[in-house]
Each structure stands twice: as C-alpha cells, then as structure tokens.
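As you look at this complex, bear in mind that one protein chain is not there, while each of the others sits in place.
Think of it as A and B in the order they're written, each chain with its own count starting at 1.
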Amino acid sequence: MTKQQTPYRVLIGKPGLDGHDRGAKFIARALRDEGFEVIYTGIRRSAAEIAATAIQEDVNAVGLSSLSGAHLRLFPEVVAELEKRGGADIPVLGGGVIPDEDVDQLLQAGLGAIFTPGTPAETIIASFTKACRQHREN
Amino acid sequence: MKTEDLLAGLNSHDPRAIGRAISAVENNDDCSAKLLASLNRDAIDNCLVLGITGPPGAGKSTLTSSIIKQLREQQKRVGIIAIDPSSPISGGAILGDRIRMMDHALDPDVVLRSMATRGRLGGLCASAGAAVRIMAAAGCGTILIETVGVGQSEMDIIRLADITMMVLAPGFGDDIQAMKAGLLEVADFLVVNKSDIAGAEALSMDMEHIFAAREEEDGIKRVLQTIASQHRGIIELLQQIDAFADHINISGIKRSRRRKALDAETLDWVSEMLQPDLLTLMQTLPGTNDPRLRAQELIKIMQNTH
Partner (left out) sequence: MSTHKKFIEWQEKELAASLNRFPERKEEFTLHGGAEIPRLAVPEHIDDSYLEHLGFPGQYPFTRGVQPTMYRGRFWTMRQYAGFSTAAESNKRYRYLLEQGTTGLSVAFDLPTQIGYDSDDAMSLGEVGKVGVAIDTLADMELLFAHIPLDKISTSMTINSPAIVLLAMYIVVAEKQGIPAEKLRGTIQNDVLKEYVARGTYIFPPRPSLGLITNIFQWCSSNMPLFNTISISGYHIREAGSTAAQEVAFTLANGITYVQTALDAGLEIDDFARRLAFFFNASSNLLEEVAKFRAARRLWARIMKNRFEAQKPSSTMMRFHTQTAGSSLAAQQIDNNIVRVTLQALAAVLGGTQSLHTNSRDEALSLPTEDSVRTALRTQQIIAHESGVADTVDPFAGSYYIEQLTDSIELAAEELIAKIEQSGGVVQCIEDGFIQRQIEQAAYEYQKEVESGERVIVGVNRFQIEGEEKPELLRVDPEVEQAQTTALKQIRRDRNSKEVTQKLVVLQQAAESGDNLMEPIIDAVREYASLGEICTILRDVFGEYRD
C-alpha cells in the first residue's frame, strides 16, 4: 500500500566539505519509508549545485545537513541560489550540529525549519510533509 | 505554470519548465495530454536515445557521466533519465544516480531527471517515454536512459532506446553467466568497464565471442573497453556508437525500433487508462472463474458498452 497518492519529491543534500552523512542518510531513508521520492546528492556539494539540482528535479522541498559548523555560511547561500534560479518557492529545511542561538538567524535568512541534534525523525518527517503539501498546493 | 508557458519554457531551454513539464506527465496532471501533443515532432524524431544498463557496481553512473563529458566536448546538449526502483511497501524511493554525475550539475546543457519506477505495471514506460520527448523538444539531441538491468520493467524501459549498451566489469562471473542469454536480445554494445583490473581481457574475449557474427556483418566494433573513472576509452566508444547510429538511421532500423517502442508505450497507456474502469467492472463478475475466462468476459462487456 503506497502512502502518498502522488509521491512528493525532495532533495537531501550536504553543502560544504564535511563527510558525516549518517544523519542525512537516515533522514533520506526515513522519508523514503514515508513514501517520498528522495533525490540524494551525496556529500560535498556547493550551494549552486544543490539549487540547480533542486530545480532540474522539480522537487517540493530541499533538506540540508551540515556538521562542520559552516551552516551560517552555507544554508542561506542555498536559499539565495534558489532565488537566483527562479526557485524561490521551493522551501529549504536544515539540520545538523547547529547551536540554538543560530536557529533564529537561519529562519530569518529564509530557512523553513531547523532541526537540532535530538530532534525526533517524526518531527522532521512532519515538517517535510507540511512543506511539500503547501508547495504543491500553491 | 500554464501549458503555453511550459511550452515556451521548453523552447527557451528553461530548466524550471523542463522539470515541471516532466512532473506534469509523471503525475498525470490535466495539462499533460495537451502538452505532449504540442511538442516539436522533428526534434523528437531526430534525437538519439541511448540506453545504458548493467549490474550494480559495474560503473554505469560513472560511465554515463563520462559519456556526458565527451558529448559536451562535442558541444552537444544532453538529456539524462536515471531510473531507480520505488519501494513496493511505501511507494517512496531513494534516487541516488545523480551522485556520480554531479560534475555536470551547473552545466545548463545537461538536463538530468531522476525517476522512480512508482510500482506501476507498465506506466513507467509511458512516463519515461514522455520525459524523453520533453527533453528532445527542449533541445537535447542525445538522451541517455540509465537503469539497472534487472527486472522486467527496466527491460521495458530499455526498449525505448534507439541503441542500448550493457555495461559490465570484471568480477561479476555468475551474474554475467546468467545475463548472457538475454544479452543478444537487448544489447547493441557491450562495454567492459574498469578494463585496467584483472579479468578484463578474459571478459572481453568472452563477449567478443557472442558479438562476433554481428561485428562481421556491419564492421562496427560491439565490445569496447573503458575506464570510466579516468575517462578512458570513451571517445572510441562514442565513435562506434555514432557509426552504429548512422547505420540504423540509413537501414531503417531506428524507425522500426521507434515504431515498436511507440506501440509498447501505447499499450502501456491503454492499460493505465483502462485500469480504473476494469477494476470497477471486475467487481460485478463472479469471483470463482478462471482468470482467463474472466478476462474474456470483461472484454465482451466492454465491447458491448461501446
């Protein structure tokens, strides 16, 4: 029994150079198990590559993961690259080793949601579902 | 986006429009029929569709990436459709073929789309076929379809291709034995990738054997060696493919292959479109008969209602 009538398409990407993809891969699988089609770009992607791929693949949402402390530079840049390429409507969600005091700054920079260590997968999936639904309806 | 805007976007090679147009047909949106009917026919007829298949680990994605690189050096605009299976349980999928092709992510003349099989009986063939035509209409003269060469639905997709290559690498002994039978049926070319590692020569010779008769017939080399990760052997491979493309063009083989693909896709659409009605009708039939008898009864009822 499929969980979504027409599957939502999401991109999971890792901007920056850190190779710790355990979290990103777990989320990719958890989303797959909830019926999402997940385009996984692998590690070490530039913001421009992620944005261009998101547009080419016509995804409903983008998820980013970073563990090296470079999130303040990299996440907003993906948002900017999407805007530049006519994809301002595509929501961007982020997660990783992100101190609480950075969360507001990222939300103000246009991120749709930020997940910090220990956020349950259920919460993350619910956020993606909501973001994708809104994106498709608009 | 409206259908007109999508069509205009395809003409101007707008990546957003291409992505959306493929989603529209994949999701069976209302606009998809009109969209598909309005695509540039000539572009579709003239494009070359290459199927790339083979077992996991043989280096398909790396080879695909290497072929893209070579085609780009020849200034060709390329489309790629990378197919992965959907989970039969959740319907979701992880589409990871892009990973090895990320070198081309920022090239506006490389149009890549990942597609999931979506567990449909034959419908995938139709979606992938539509994606090929959309890419052709958006200026892609060469379109690559990459898929794992196992399972019926993948084999059906490969039939969409004008030319098919099977990628193998040394070290797949048993798999290759099992594939041999089907090889002649689907593959025009056999690529022995990772040809720098032990066993490549033996594998090539083994394969030459299978293809010897056809090579003799048209003088086109069918078994080629590559080291895709180092971009070696790709020029030679593409030269042979070009020669073969000319050959199938002139001999009419391409046209007849296209015709078969068209028929297969049409049948796909028929079963896809009829399915909901058939399922409803089926409920009215007694459930005890043999399926074959039930099928005949269904067809009879359908014919009578028209």
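As a working rule, contacts are C-beta pairs under 8 Å (C-beta built on N, C-alpha and C of every residue); 3 or more make two chains touch, one makes a residue touch a chain.
If you're wondering where the values come from, they're calculated on a predicted model, not measured in any experiment.
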Options A:Thr6, A:Ser68 or A:Gln134, residue touching the unrepresented chain: A:Ser68
Residue, one of B:Ser32, B:Thr62, B:Thr142 or B:Thr164, that touches the chain absent here: B:Thr62
Residue among B:Arg20, B:Arg77, B:Arg100 or B:Arg118 touching the omitted chain: B:Arg100
Residue among B:Gln230, B:Ser251 or B:Asn289 touching the omitted chain: B:Gln230
Contact footprint on chain B, counting only the chain that is left out: 56-57, 59, 62, 65, 99-103, 171, 194, 196-197, 229-231
Absent-chain interface as seen on chain A, which is shown: 16-22, 25-26, 29, 42-44, 46, 68-70, 72-74, 97, 99-101, 116-118, 120-122
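One rule holds in what follows: only the chains that are shown with their structure count from here on.
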Where chain A and chain B are represented by their mean Cα positions, the distance between them in whole Å: 29
Residues of chain A defined as touching chain B within the complex: 1-4, 6-7, 9, 28-29, 31-42, 45, 48-49, 52-53, 55-58, 85-87
Contact set on chain B toward chain A in their complex: 14-16, 18-20, 22-23, 27, 86-87, 89-96, 98-99, 102, 105-106, 111-114, 116, 118-119
